[in-house]
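Accompanying notes for the structure given below.
A single protein chain has been removed from this complex, and every other one stays in its place.
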Amino acid sequence: MSVVKLNTLTSVVEEKTGVLVSHCYQCGKCSAGCPVATEMDYSPSLILRMLQTNNSLLSEKVLRSYSIWLCLSCETCFCRCPMDIEIPLVMDYLRQESVARKMVNPKARKIVAAHKAFLSSIQHTGRLYEVGMLAEFKIKTLDFSDISLAPFMFMKGKLHLLPKRVKDLKSIRKIFSKTKNLKP
Amino acid sequence: MARIGVFICHCGENIGATVDCAKVAELSSRLEGVTYSVDYKYMCSDPGQTLIKKTIKEQNLTGVVVAACSPRMHEPTFRKACSEAGVNPYMVEMANIREHCSWVHDKGEATTQKAVDLVHMMVEKVKNNKPLQSIKVPVKKAALILGGGIAGIQTSLDIANAGHKVILVEREPSIGGHMSQLSETFPTLDCSQCILTPRMVEVAQNPNIELISYAELESLEGFIGNFKAKIRKKARSVDEKACTGCGLCTTKCPSRKIPSEFNENMGYRTAIYVPFPQAVPNKPVIDRENCTYYKIGKCKICEIVCPTKAIRFDQEDEIIEKEVGAIVLATGFNVLGTDFFPEYGYGKYKDVITGLQFERLASASGPTLGDIRRPSDGKIPEKIVFIACAGSRDPAKGIEYCSKICCMYTAKHAMLYKHKVPNGDASIFYMDIRAAGKMYEEFVRRAITEDEVHYIRGRVSRVYEKNGKLIVKGADTLLGGMPVEIEADMVVLATAGVASQGAEALAQKIHVSYDTHKFFTEAHPKLRPVETNTAGIFLAGACHAPKDIPESVSMASGAASKVIGLFSKSEMTREPLIAIVNRSAPPVYSSCAGCFLCISACPYQAIEKEELKDHRGKIMKTVAKVNPGLCQGCGTCVAFCRSNSIDIQGYSNEQVFAEIAALLNNDTV
Amino acid sequence: MKLAVYPGCSLNGSAREYYESVSIVLEKLNIEYSEVPDWNCCGATAAHNLNKELSLVLPSRIIAAAENDGNEELLVPCAACFNRLKTVQRNICQNKEVKAKVSSSLDQNISATIQIHNIVEFIRDNILQKKDVEFIKPLHKKVACYYGCLLVRPHSVVEFDRMEDPQIMEQIMVKIGAEPIDWAYKTECCGAGFTISNAEIVAKLSAKILEDAIDRGAEMLIVACPMCHANLDMRRPMIEKILKKEVKIPVLYLTQAIGLALGIDAGKLGLKRHFVPVLNI
Partner (left out) sequence: MEFEPKIVAFVCNWCTYAGADLTGTSRIKYSNDVKIIRFPCTGRIDFMYLLKAFAEGADGIIVSGCHPNDCHYTSGNFHARRRWMVFEGLLNFIGIDSRRIVFSWISAAEGAKWAELVNKTVKSIQELGPYTQYQKVAGTFKKEVTNG
């Protein structure tokens, strides 16, 4: 006896992550503990509530929200949730969905850029090449605010000019090709 | 030749929607021995029962099968109906085609076929049934009440006032239970002790009530109407008859720094102590763990000062045996501590307390004489935060159920605080306000509107201490989950109500069933709320589930009326579903070989040896004999018997074999 | 038991002093180990934010490499990498589909049965009981042990003791002669992956942490995560702006503190690489 599910964002989230949004009874404990809730446009509990409504307009608001990108994956919400709802997993999925549907919140540009720069660096060297990563990030975002840090980092020997590569780069490329990589 | 009638019930849609009842009736009519079969919307209804009675007479049936709900629900109903129409009630069986069929399978051929099979099974069983006469047993008209909280007190008084003997057993040195710890009670705000203590005194003075305090049930034997209870009366180290309760000993006792259980460890007591001034009985107890004499062998100051020489250091536990006809469980509940909640400080912050501790602070007889003061430094809190559902509705860290009483007592706590500290600031973090009860909602509204208690809908994520303040990080979900941070002086957790410790052990000792949370289970969730599945044992109060005072009291009176009903006859009838050892004419007398394995198997000592004599009185054979008064019909002996000489009425070998054969050979229908 | 260490990218770059101190402390404790051969990045926050599958496969390659090299134990000093590796291991062991997916992407069947340790519990198990280790220079300091998120959460994955108020670092600190303080921010988030992408938030959160530590009289912070260190150490200028005061409290890696107590020279422990000078030790 299987119930036919609407193909809403909510049902997809529940299917892909295995997290049951419907279990949330809106106690708000996640929002209470979230370190960045004050910066968010919608608090974690509100995001879950919006998903619960199964309403397409609200679903789009969720995907366009800044909140999903502000989430630090610090897991505080999950470890205190009385209903054991793994919110960070939901956030992960929503982020990927919002990129896929080109709905990334403008304020999150820098964050996404940083993530992408990071991944492309790995794709090319197998390891994080900080200089390359920073450079790409700075160029993409035209944000040179704390470029001043770099010289210090060199002085402290914290930055290598040349990347340290993984020898067997093929395997890395392979991994990227096999895991439907999003264009960096 | 058997003439069996089969009656198929639709139970409205419950069965009718999934099982093709007409077809079941049609197919069963083809079964050998079935003379009549019919389906009907509601068999248990009055017309339904009349239909059965009418058919019995018209078809002069010898046996009846009713295919409907679980026999645990309506077997008595139909057996009664049939016996009124002249069929022996034990010639009636029920096929469970609702709980075990229509409700658990989807509509379809297979489900209908299963219903037919279940009917077939019962038809074959009935063919092997024998008419039986119910057994009469005497009833001992005395009741044993376990637990002397408000529920136990109410039950005892009701039964005693109906003129029956009552033995009230209380684990603690005094009766009164949790209610005696409360300050005021919702929704009337009248003082708990003022309404409770008179009842406690009544108990002490009622000639029909024998109060055994500081005691626990050791063991229980027997069955409804005829229980034998052993009660362990713990050594008080005080001769209760000699002691006048003058209290001199407690004032002179040198070890004074023992945390007081009655004050939820917020006050101190002495080693020889009375839990609280209005205790009943008002006789002290020596707490041997903490008494200097028992620890190092000297002191005995209490003995020296006692004017009536009532101290008995050598006193030992005493086992008291009682015969009772009924038992009422009123063992109450417990509240969780603060230490199981990591995010609220693992119990390391002194000023994070439980609701029950707050009751003691607010109580005029409490450690602070009614002032609300912080346990840490005795300051009066200017900002206080109450956290509802601290453990309740929290499958992750607490329990999934709602503790029911917290919404109300938290509102009350906030009110009491505001009355005592008018300029203070009280906030309550809640998820829902469950105030269903007479004048309850009004009470909560009063807290919000008149006493200006801030209700914030949201749960608290964390509490931590900083510069003597408790930082409470919560959220307001009505503002979209906006974080709310409060610097409080004191935090009160409405911790969950859970089963009292030892509940599981007790349940196992007396064989009543209990749920996953160790609360005792009632016989039927709706129709038999104060009975257990064990005949003669009843439930009162919070040992069944968290309850407030009025609910506990009404449940207590309910249980009492059940007991009084049982005691209204001097003997009661029991189902004859018991074991019997076969007998036959000389020279065999019985196939029993006299190995008496059955005696060792019987949990009720219901089997004894019997000497069979010939007409000259010469002993021919010694065989087993079942005492029908004691046998409970578990049938363990039957499975043990190697010579098939002992069998159990209603579940005989013939009946079971017939059932098995019927179930597995459904090709006939 | 053959032990491998997975340093991860930070410990090779911005947090090299952490690796330096880890290596030298392990040496001092006579614990033999080898680096995971030809290791790659675990994908960090970026991967599980943008590409779930990638975030599963990258760490598996590391686990596989360690296992293929015949190791039974894997020490991961970086809390972030540790968390990723543990998460993936749990996924592989509990979910057949994941296991299949990962194996195909790696062209090999991965068992993922290797024991993965974080630095804190590893040090506890190898120091607290040991009699022969000598702390010739007890660290007579009031220290605030900062665990952050990834070491202790989620409990179901990392199974760290007492997630709301862990005590293991404190036990270690007592052992090396320091005095751990009781404070409120030991498991609050510092801003983690936003180090470069959202410095404002990092500064805000890190400021709260440092403030509480200072208010309660801590003389230094002890951490076990390169990201936490970067945020608490490198972001000082912004933090000082927020708190409107100088904040000079140094931030040491757990292994650096232990190293000092073992009498190892500050330079060898990479203490000179910190932005906030570690004075008078």
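Think of it as A, B and C in the order they're written, each chain with its own count starting at 1.
Quick note on the criterion: a residue touches a chain if its C-beta (ideal position, glycine included) is under 8 Å from a C-beta of that chain, and two chains touch if they have at least 3 such contacts.
Keep in mind that what you see is a predicted model, and the values were worked out from it rather than measured.
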Contact set (omitted chain vs shown chains) is B
Of the candidates B:G63, B:G345, B:P576 or B:G633, the residue in contact with the absent chain is B:G633
Contacting the left-out chain: of B:T244, B:T308, B:Q508 or B:S584, that is B:Q508
Among listed residues B:I4, B:C21, B:C82 or B:M121, the absent chain is touched only by B:M121
Residues of chain B touching the missing chain are 70-73, 96, 98-101, 103-106, 110-111, 114, 117-118, 121, 507-508, 511, 513, 515-516, 521, 533-534, 577, 601, 603-604, 632-636, 638-640, 644, 648, 651, 653, 656-657, 659-661, 663-665
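Definition applied: only the chains that are shown with their structure count from here on.
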Check: interface with higher C-beta contact count, A-C vs B-C, is A-C
Taking each chain's centre as the mean of its CA atoms, chain B sits from chain C at a distance in Å of 52
Whole-Å distance, C-alpha centre of chain A to that of chain C, is 22
Contacts with two or more other chains occur in chain C at residues 163
Flagged in chain B as touching 2+ other chains are 343, 462
Residue positions on chain A within touch of chain B in the complex are 1, 25-34, 37-38, 42-46, 76, 80-84
Within their complex, chain B touches chain C through residues 342-343, 345-346, 348, 462, 464-467, 471
So, in the complex, the side of chain C touching chain B is made of residues 162-165, 184, 212, 215
